[in-house]
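Left out: one protein chain. Kept in place: all the others.
Lettered A and B in written order, each chain numbered from 1.
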Amino acid sequence: MSFLILENLSKVFHNVTAVEDFNLSVERGEFISFLGPSGCGKTTTLRMIAGFETPTAGRIILNDKDITHVPPNRRNVGMVFQSYALFPNMTVAQNIAFGLRIRKEPEDKIKGRVAEMLALVHLEDKGNNFPHQLSGGQQQRVALARALAIRPQVLLLDEPLSALDAKIRVALRAEIRSIQRELGITAIYVTHDQEEALSISDRIVVMLQGKIEQIGTPFEIYNFPATNFVASFVGTLNTAEAEVLDPEQGILLMDGVRFISADEDVRTKRRGDKVRMSIRPERLSFAAELHKDNVLDCVIENITFLGSVVRIQVRIGNTKFNMDTFNNPFLALPRIGERSKVTCSKEAVLVLKD
Amino acid sequence: MSSNRLGVASDDGRPKPPLLAQPSFSWIGVLPFLLFVFFFLILPSLTLFVGAFQDRDGNFTLENIRGLALPNILSAYWVTIRISVTTALMGGIFGFFLAYSLVTGNMPAWVRSSMATFCGVASNFAGVPLAQAFIFTLGRVGLVTVLLRDLFGIDLYDRGFNLYSFWGLSVTYLYFQLPLMVLVITPAIEGLQREWREAAENLGATPGQYWRYIGIPVLMPSLLGSMILLFGNSFGAYATALSLTGGLINLVTILIGSQIRGDVLHNPNLGYALAVGMVVVMSVMMVIYYALRRRSEYWLKR
Partner (left out) sequence: MKRNQFWNWFWIVLSLIYFFLPLYATFNFSLKARKGELSLLAYQQMIDDPRVLPALLFSTQIGIFTILLGLLLLVPTVYWVRLKAPRWRPILEFFSLLPFVIPAIVLVFGLIRTYSGGVFGLTATFAGTNFLLVAGYVVICLPYLYRSIDAGMAAIDVVTLTEAAQSLGADWGTILFRVIVPNLRSAMLSAAFLTMAIVLGEFTIASFLVGLRAFGPVIWQVGQNRAYQASALVIVSFAITWVLMGLINIVGRRGAAEEGVTAGPR
């Protein structure tokens, strides 16, 4: 039996379906992300687990107990909010102690636990500060400590980093992940940032319009997107209309250029079917470097320097493709307008499901 | 290391402001305003202030300040403060519940917006017309007085109510105090984040515990600050009291009014001291108000 089970969960607000038939089993200690654009139902699902929304249908089972109708203040799940939601009238230490005071734990135990939590989030010297004296990143660390202080069964994080600067965002997400691993706590993390989800999660639930599009590890989600939406939402992707020329051999025709694909789905198509073909930018490379299944004539259209990566836009037939190569000071970059050849393996050429 | 040194160098290379600042003419643009304020705010106040410390011959004295302890003056201050505290509390508490119901009660949008407009109107509808409207309502032949007597056999005036007394004045003042409270406390209530309530619940608190530990403490500076504003609002009121009671109630403002018309205290300088006393009370209140407002701004800003 899984630790947290969401069973046929649905939520309807005034005839608008926010979440529809949501099924998920989470193992103890797992880190799960809900990923999707705003309004996809990810936050509503999280709020149902916290108890702030009552499901229209379905059940929530936590540690073998049905908590669907347990009020939020008796669920013992920790929540971290996007806006931090620190109590402004209390010091950092009082904020962290709040849940323990409510539980009427002895004062010396509370003191110890608060010190432990402050050390965990590296804010030992800020216990007597008020929230408005701290930076955004520090406030969110306090919020994390406050949620963890009550030893919750599950830690829920609702876009906790989206109000923060880019640099702090990256540092804090690594910190959240390492604390979660250290404590072995089960965590559910809501985000609209695909990079964040990929970097932090054991598994990702990609959602769109209240429905689950795909559940999988970051590796699976990125490399084997189940739907057109997942493919385009996660990472950058080149897509193009193509026609099936030979289903058996996996040969596609785009703008008169032949591509060979290893995608099983091509075999289920018929000759002349229109498909949406996709290739990740990093799977393309210059002909000189490797010999691959697809060797394609192209024209260099544009070169963008992104730091560790150089993104080269090439035109194949009449369609523009992005190609990513690692930056290296000895790299001889092509010139714009030059003719060249790019290659990719047949495994890199995928056909999207709608 | 090298980039670090470079950074320091560029910091040092930045042109520094000249040690001897150019003579600044920035005061010129502020001069007309300052002159106006000096002549019509500062100078009149100074006239009263200086007068409060002079005797009839212009010599310095503390006699007028001591004169504030005379029984009728002390009682005027006492009644004025009592009525201000009473209406600030009544308006404050009633206004808070009204504003809270409007903000959090899932009211239709038109209820909220029309109440907001109405509060703007009502808080500015004061003075003489307000007093007269209450005479038509709760005076000896006012609509409500007559209805209660004819329909229910309750004679308000037999039962000790009198519109022209302390409580009558309080009920009338409430008409501008209540909407003022709604207007000034609404932003504070809107500043209470839903997430605070949710975070408290999530940590195990009941709704009662949320109010006790977070809601009320967070709102307290705004509540007190708003009530101080209400206090000042009725402390300086003159027109409403004069036209309701015909000057028969012993308020500081009424006393000053009589003093202006004719030296009822038989000592012009005592009148100045009376006015200075009002400004001192108001200043103390405003200092507290701004201290409280600073705190609630820290807490309630998003």
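Operating definition for what follows: a residue touches a chain if its C-beta (ideal position, glycine included) is under 8 Å from a C-beta of that chain, and two chains touch if they have at least 3 such contacts.
Everything quoted here is computed from the prediction, not taken from an experiment.
Participant: Under the definition given at the start, what are the shown partners of the omitted chain?
Facilitator: Taking every chain of the complex into account, the missing one touches B.
Participant: Would you indicate which residue among B:A237, B:L270 or B:L292 is in contact with the undisplayed chain?
Facilitator: That would be B:A237, which touches the missing chain.
Participant: Using the touch definition from the top, which of B:V79, B:M220 or B:M282 touches the missing chain?
Facilitator: B:M282
Participant: If I consider the whole complex, including the chain that's not displayed, which of B:L156, B:V184 or B:A205 touches that chain?
Facilitator: Considering all chains, including the one not shown, the answer is B:V184.
Participant: In terms of residues, what is the contact footprint of the unshown chain on subunit B?
Facilitator: Looking at subunit B, the ones touching the missing chain are residues 26-27, 29-30, 32-34, 36-37, 39-41, 43-45, 47-48, 51, 94, 97-98, 100-102, 104-107, 111, 115, 117-134, 136-137, 142-144, 174-176, 178-180, 183-184, 187, 229, 232-240, 242-243, 253, 256-257, 259-261, 271-272, 275, 278-279, 282-283, 285-286.
Simple rule for what comes next: only the chains that are shown with their structure count from here on.
Participant: What whole-number Å value describes the gap between the mean CA coordinates of subunit A and subunit B?
Facilitator: For subunit A versus subunit B, the centre distance works out to 53 Å.
Participant: Show me the residue ranges of subunit A that touch subunit B in the complex, using the header's touch definition.
Facilitator: 50-52, 71-79, 81, 83, 85-90, 98-99, 102-103, 130, 132, 143, 146-147, 150
Participant: Within their complex, state which residues of subunit B touch subunit A.
Facilitator: Going by the criterion above, the answer is residues 193, 195-196, 198-206, 209, 213-214, 217-218, 298-300, 302.
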